[in-house]
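Below you will find the structure I want to go over with you.
Some chains omitted; the rest stay in position.
Per-chain residue numbering starts at 1, and chain names A and B are given in the order in which the chains are listed.
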Amino acid sequence: MLADLMQDEVLRAFSSYALIVILKVMMMAPLTAYYRFTRGAFANEEDVALKSAEEKKKQLRTDRDVERVRRCHLNDLENVVPFVLVGLFYTLSGPELSAALLHFRIFTASRVFHTISYIGALPQPCRALSFLLGLLVTVSMAYHALSQVLVI
Amino acid sequence: MLADLMQDEVLRAFSSYALIVILKVMMMAPLTAYYRFTRGAFANEEDVALKSAEEKKKQLRTDRDVERVRRCHLNDLENVVPFVLVGLFYTLSGPELSAALLHFRIFTASRVFHTISYIGALPQPCRALSFLLGLLVTVSMAYHALSQVLVI
């Protein structure tokens, strides 16, 4: 029963792209850890427990680069999670495969470019446009899904 | 196969309300941008790159109103995402349509009122009660779903 659902081509495509963008989001956590260690900027006392008293004080701080990665991570949560949730209803509402692929591909590309823009501090409007593009794709999917299923 | 699922009335109702609250959450990002521009409070250097050196320094700051919108956005993520995920399992566990609609409607109303309370800084306990009501709806759905499907 359940396994039959994956015969659906739109669901297969959605699963693929959704998993790829979720994996991208999950990479932000190790990236934050990398920045914390190279910048020597930690948030918790137990994270610097083995260091000298002087080092401890110095490393319990916020760092510009670490905060940048954290903002990028939070922005991902704010945009990728809605994409996956909306995408699920969109997929269930029976879109055409070609239209669905267009949505999934533009969103995935927009979020990869958003991360590059944010971490690389590329000049605006790189980050703003990639963010906006992803938002519009999600709104378009929500609109299509609502137009098919709306019951209030 | 997949498209047949949307024949289910509870799923149609759940999709509708879930999409509406997710769209509400997504509106918080443009709202944050609006506050950042009107208050002149930015988080990234590239966001103020075109401004004079003096303006740059002044506008790379946190602002009370911007932080308020950001806390509201984060509170949405902490509550609306669990609602949609729990709601999916709840819907799959086969509730009665009338009970399901009651849950979905109260949750949606509670989150709209929560946003108004937060952004408008309404006196407490407006925000606390709307938050609590949404939490209780989600816990009630989780309890119903667990009572139907629990396998550990």
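Throughout what follows, a contact is a pair of C-beta atoms (placed from the backbone, for glycine too) under 8 Å apart; a residue touches a chain by one contact, two chains touch by 3 or more.
What you see is a predicted model, and the numbers here were worked out from it, not measured in a lab.
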Of the full homomeric complex, 2 copies appear; what's the total? 3
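By definition in this document, only the chains that are shown with their structure count from here on.
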Would you tell me which residues of chain B are touching chain A in their complex? 1-3, 5-6, 9, 11-13, 15-20, 22-23, 25-26, 28-30, 43-47, 49, 73-74, 77, 81, 84-85, 88
So in the complex, the part of chain A that touches chain B is made up of which residues? 4-5, 7-8, 10-11, 67-68, 71, 74, 77-79, 81-82, 85-86, 88-89, 91-94, 118, 121-124, 127, 131, 135, 138-139, 142, 145-146, 148-152
